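Supplied in structure tokens, the structure appears directly below.
All protein chains but one are shown in place.
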Amino acid sequence: MILDATVITQTLAAATPVLLVATGAVFGERVGVINIGLEGLMVFGALTAVVVSVATGSPFLALLAAAGAGVLGAAVFAAFAIWLKRDQVIVGTTINFLAFGLTGVWYRAYLNGFGAGKTATELPDLIGQGAGGVDALTLLAFALVPAAHYLLFRTRLGLTIRATGEVPEAASAAGTQVNRLRALVTLFVGGLCGLGGAALSIGIANSFTEGITGGRGFVALAVVVFGRWNPVGAMGAALLFAAADVLQFTLQARNVWAGLPYPVFLAVPYVLTLVALAVRGAKGKSPAALGTAFEQG
Amino acid sequence: MMIPLITPRWTRRELLSRLMYGIAFSTLTGSLMMVTGCQQEPAVSTESPDSPAPGASVETVNASPLSARAFPPKPEGVFKIGLITPGSTQSDTAWSKQAYDGVQKVVAETGATMTPPIESPAAAEVEGALRNLAQDGNQLIFLHGSEYDAAAAAVAPSFPNTTFVVTGGRTEAPNLTPIRFEAGGATFLAGMVAGTMTKTGKIACVGASEIPIVKTSFENFTAGAKAVSPKVEVRVVFTGDEKDIAKAKQQTEALLADGVDVVQHNANDAGRGVAQAIEGKPKTYFMGANADQSDLATGQNLGSFILDVPNAFLAVGKRVAAGEGDGKSVSAGLAERAVYFQFNPRFAGVVPKFLKDKLVAAERDIIAGKVPLKK
Amino acid sequence: MIGVTAVVLAARNITRRFGTFTALDAVNFAVGEGEIVALLGENGAGKSTLMNVLSGSLAPSDGTILMDDKPVRFASPLDAASRGIGMVHQHFLLVPTLSVAENLLLTASRRAGGALSYNIKGVLKDAQILAGRLGWTIPWQTLTGDLPVGTQQRVEILQALRGQTRVLIFDEPTAVLSPTETPELFATIRRLSDEGRGIVFISHKLDEVLALSHRVVVLRRGKVVFTGETRNLDERILAEAMVGADSDAAVLLQAPPGVTTTAAPESAVAKKALHVEAVTVRVRGASKAGETKSGAGTAPLLPTALDAVTFAVEPGEIFGIAGVDGNGQEELAAVLSGLMRPASGTVQIGGVAPPVNAAAFRRAGVAVIPADRQARGLAMPLTLAENVALGVYDSPEYRVGAVLKWRKLRERADALVKRFDIRGGGVNTSVLALSGGNQQKVVIARALSGSPRVIIAVNPTRGLDVGAIAYVHNALRQARDNGAAVVLISTELSEIQSLSTRRVAVLFAGKIAGIVAPDASRETFGLLMGGKRLKETTAVA
Partner (left out) sequence: MPKPVRDALLLLLCLAVGVGLIAALVAGAGASPVAVAAALAKGAFGSRYNFGETLIQATPLVLTGLAVAVSFQCRLFNIGAEGQLLLGAMAAVAVGTSESVPPNAKLVLCLLAGAGAGAAWAGIAALLRVYRGVQEVLSTLLLNFVAVQLLAYAVRAPLQEARHELIQSDKIAIPARLVLLQPATLDLPATRLHAGVFLALLAALFVWVFLRYTVGGFALRTVGAGAGAAELAGIPVRQTIVKTFLLSGALAGLAGAVQVCGVTYFLGDRYSPGYGYTAIAVALLAGNKPGWIIVSALFFGALTAGSAGVQTAGVSQVLIQVMQAVVLLAVLAAGYLREKSPTNTGEAVAP
């Protein structure tokens, strides 16, 4: 039997980091900001969570710190992409370089110094235990989806965000400080990226390695498009993606298709996303002002 | 994304492109200066003898005077040791860290100094990094992985006074010493332990990248398990990424969900994810790789198969320091105590005595060559 | 009316500078309760700048704004709105992907609730009452992007009217409306004025100003040059005030050359330069027209964008095509420039139908002055030389194989810069650095340099100042005198009337509603543009 409780909780856990980031990115792109640097912001959060968890023994303080680290990284993005109006794709790429480099330097300095030999306190499971367990971040990630949906489609703030990403001039005329709103949303997305990183480092892996994010930040970007810039859609896409991952684990674990080289399995989620994008197409659906700078009149 | 990129302006461009081509030209002439003797092949054969490329027979081993030259004159007195590892010597608690510890051990015993290690260089960078280490006067350089064999074989002839040691290497030369860990014996024993301890009859091996050393270790593990319990089912899986702990954890969880109850990892960093998946799950067991990993999932850690890299490094290092390096490959197996299986010393309640006795007997048989192992 | 009713909003000695350019120069302006003030002026006279200052979008460089005789300072459009100043924009500030109700909520007063509230019912209730009073039916849940332009404007008006709005500013509201929609808008405006709101009505159309307003203020080059009670005014006075008695444009207004200029000899009629036969374009095809993004105002209104359009233009003729925006002009221009393949029908140049692509049309002798200078006319970051090279880069004269002869191209560009008097930079200057008028000169230089057989000019003077307009008109006349067949597609009726040689076609709902002489009466044009003549046969969607 392929589908059982563990497969389900595993899928939920695997979807958590991507979902947290993608939920944020839905808001980011809805307000008109495309951030390729999500992956880097996740790495920031992942390392910060481990360091703080080791230092304080409190995984919840660690979560807070991870979110803070994500916000800080996003502030650099906002400064260059929104305040200085530089190209968002290029600033995002730069954020990735910066994050990989800085966390690398920090991590090594940390391990050579006070961090060696200590272990982080893992985020406890709230429901169940071990492989069948669900931790606070997973609950948060999935609880955020209806909240995000409500915020985006049933509040005035959400309305303003959607208008800003479509016709920033209209939002501006309605009294929105477009660039300030974009910056705030960018910081919020950064916070969620930090949590997404923490979901990996103290949620699942309970430690940090360089490259721990394994491209999940980029996957989140695809998930947003696939989910049609909608939190519920993004959740569906994130679950699909996670399910493909877990299916891949399960197939390998149960010797199904044995003999197929494992890189084939590993490529499945990416190919799947590409095929999905190709089939659904993305023409004309993205927020009209996505990636453009706004000059306040 | 309609963002104006930097736009061309003709006048400035003309001015600047002239400048640039000036620079380009000087680069070109600079490199031309190096060309004068244009040879099809480096002065020495960079071919490792055992990867016969098509057309390899055409290759001439050209004993040019270059290869015999010592360069540069080495500083006398200071014995420097270099190290190249595929992973971080800090965070990878097994493979790369062991190499680091090994060099530290040589340093402690011989009074040498250690150059900070070069970690995870890309394929195109290995040779350059290696040459730099040699030029900087490192007389002994450890390359910790079979993937460095070709680079060492290419560089070694240019530095006859430097000794290159390649873990798992295949090429032998006067100053090129492969260390061959015969880990098969130890993983065979590990397989026996797993095959005995399993209640469900399903055990598993989790690897990251499917490289030969890992693959053979799993094959011998399987053979060991089958030796004690022919019906046991051994699952071998790979996650593809030795950095992605989360993936290894989830992969292991998938195995456990399917009834596997003993997992041997050989996935470097990502092995931590395997331990975490097992920790807290009753009646399942973890087995470490390469080093004593009894600090991972301690309560459910049966033991680890161990490559005693530090001792092997020390043996070679001492010989080289004493000027006795002979370029013969160093074999490191059960007989030399360079590999062995070690039970988890912090936790002894589970392993029955009969199993320990059986292992002692098996070890004797393996050393005596009575057990066919994959190499 | 001043003195009769209380002044609500006033500007005193308002000056606004942009860099070294003075857009407004010590302007005085006032609007009273229930008063309709028309603000008249040519493009670039400063009308929009003044309104942006009054509605809080721009801060004045100097001078004060008074409300109820007390000085005020608007921090933002929202601040101005909360004090009762509403604005109906020419280019609607509506979000096409939001429903009408959502658009209304977006701009509703913040007092209706916090950021997390969603008082769409309350907003809708108010709007429904207002709409009921104005006699409008509005599909509240439809996406605004799917609505006809006239309805979109009503949504924009509802947005601007927030309960206590005391002054409502309309920025060229009739530019996008059909002549039939215009009277309805005027009725709305009068009703709003009857309710005691002050109305500012911006326009450059004399008849509208005379029909609607109580008082007229005329701006020219940033200064108020004329103020007067409407009942004492006529078109002649206003036209002179607007353009100045001495300018070329005034001459045009007073004596449209029209039929009096030399028409092509009848013998040439046999060789029509351009022959358009039964061209039909469906709306589905229209959406494929090009990469340019359609704005909020160009929602598809009609099942067919062009319906069996047939006409022919002779060498030496300027053939005018009039009509309200959105009646098929865009599609017609695309078909005539080879950018769009019609569903049926043919376009022949000198008796031959070229393959449908822009390069083939250009080689066949068609030159295009497109409507959108920045999106279609020019590749903005490229240099002047490169932009004019776009007209000839594929001609064998300027390349050897795949390699372009830049020296020759630059020499040619240099000659064109001199001939067309392009100022603000040399051939190696990016066209981004040029002023709007000079950018248009680049477009015209490229179009006219090769002595084209057919010229398609679409709104060629939109957004230009008076001098530049006269320049463009002269250039087109000269091209006509040199024997080109010119198709002038314009929404400016006065431009069409003054330039067209013998005939003007009026487009309505994708059909040619009629072809008349340029000096036909304004009523005739108004009727045709409103589709009156075709009312029985066409079911307007």
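Letters are used for the chains, namely A, B and C, taken in the order the chains are written, and counting of residues starts over at 1 for each.
We take it that contacts are C-beta pairs under 8 Å (C-beta built on N, C-alpha and C of every residue); 3 or more make two chains touch, one makes a residue touch a chain.
These numbers come from a predicted model, not from an experiment.
In terms of the touch definition stated at the top, the absent chain reaches A, B, C within the entire complex. From the options C:Ala26, C:Ala312 or C:Leu390, the residue with contact to the chain not on display is C:Leu390.
The residue touching the chain not shown here, chosen from B:Gly111, B:Pro212, B:Pro345 or B:Pro372, is B:Pro212. Which of A:Ile36, A:Ala62 or A:Leu239 touches the hidden chain is settled by the complete complex: it is A:Ile36.
Which of C:Ala6, C:Ala26, C:Leu382 or C:Ala517 touches the hidden chain is settled by the complete complex: it is C:Leu382.
One chain of the complex is left out; on subunit B, the residues touching it are 1-3, 5-8, 12-13, 15-17, 20-21, 23-24, 27-28, 30-43, 46-47, 50-56, 58-59, 65-66, 69, 71, 115-125, 127-129, 131-132, 135-136, 146-147, 150, 158, 209-212, 240. Mapped onto subunit C, the footprint of the missing chain covers residues 18-21, 23, 44, 46, 48-49, 52, 290-292, 337-339, 357-362, 368, 370, 372, 374-382, 386-387, 389-391, 393-394, 399, 402-404, 406, 424, 433, 435-436. Of the residues in subunit A, those that touch the hidden partner chain are 34, 36, 76, 80, 84-86, 89-91, 93-98, 100-102, 104-105, 108-109, 210, 215, 218, 221-222, 225, 261, 263-264, 266-267, 270-271, 273-274, 277-278, 281-284, 286, 297.
Definition applied: only the chains that are shown with their structure count from here on.
Ranked by how close its mean Cα position lies to the mean of all protein Cα atoms, the top chain is A.
Per-chain CA centroids place subunit A at a distance of 45 Å from subunit C. Once the centre of each chain is set as its mean CA position, subunit A and subunit B turn out to be 33 Å apart. Within the complex formed with subunit C, the subunit A residues making contact are 151, 154-157, 159-160, 162-163, 166-167, 169-175, 288, 297. Note for the complex: subunit A touches subunit B at residues 4, 6-7, 10, 13-14, 17, 34, 87-89, 107-108, 111-112, 116, 122, 129-131, 200, 204-212, 214, 245-246, 249-250, 252-255, 261-263, 266, 290-293. Residue ranges on subunit C touching subunit A, taken from their complex, read 52, 57-58, 76-79, 81, 87, 89, 93-98, 102-103, 105-107, 110, 113-119, 293, 296.
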